[in-house]
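A single protein chain has been omitted; all remaining protein chains appear in their positions.
Right, subunit A next:
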Amino acid sequence: MSIKFFRIVQCAFWRMGSITDDEVIRKRLLIDGDGAGDDRRINVLMKSFTKWCHSNFSPEEGFSQYQRMLTSLAQCEFSMGKTLLVYDMNLKEMENYEAIYADIERSITSAHEKIAECKKEIQRAKRIRKNRQEYDALARVIKQHPDRHETLKQLEALDRELQQLSHIKENVEDKLELRKKQFHVLLTTIQELQQTLENDEKMESDDTQESSMENGD
């Protein structure tokens, strides 16, 4: 009955060419549709109850009417129970969704925090990498220069050589001095001897001159 009504209204609207109030129509029909079933059932029950009370039925008809009213009452109760259960279910679903929502909120905030942490980690790692790179670059330059121990050893060896050579030089110079002095002594003695010999010769020639002069006298 309600479906027919809905179809009639739909056809009317199609003929008019506007289904803009589809939502409104559907809602109204929904409310009317299901609710009209229960509502109508209660109204019918009331009407049949009053009719049954006031009119004179034969016992079988009265009994069958009574049975019909009971079934209709049971139907009403059943539908009421159903709606109550649906209501409870909806409440529980709402709670469930709230819980899930709160959970998701929490995990979002924790993910945000983790992201911030990771960003800080990245910054630290970048700084560390930069320091390592700088260290490596400097190390490369330093490696190009010869090892310090080697250079020190070389320096020491050179020092020792230098000392040795200077010793030798001193010795040689001393020897030279000595030889010079010896030669000097030798030469002076020779010269003196020469002088003495010349003097002797002169003296001898003077003597012979004197003796010849004396003889001549």
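The working rule: a contact is a pair of C-beta atoms (placed from the backbone, for glycine too) under 8 Å apart; a residue touches a chain by one contact, two chains touch by 3 or more; residues count from 1.
Assume contacts and distances are computed from a predicted model.
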| item | value |
| --- | --- |
| UniProt protein name of the chain not shown, from "THO complex subunit 6 homolog", "E1 ubiquitin-activating enzyme", "Pyruvate dehydrogenase E1 component subunit alpha" or "Golgin subfamily A member 7B" | "THO complex subunit 6 homolog" |
| Identified contact with the non-displayed chain, of A:L70, A:L91, A:C118 or A:L138 | A:L138 |
| Contact partner of the left-out chain, one of A:T50, A:T71 or A:Q123 | A:Q123 |
| Touch residues of subunit A, complete complex, unshown partner | 123, 126-127, 129-130, 133-134, 136-138, 140-141 |
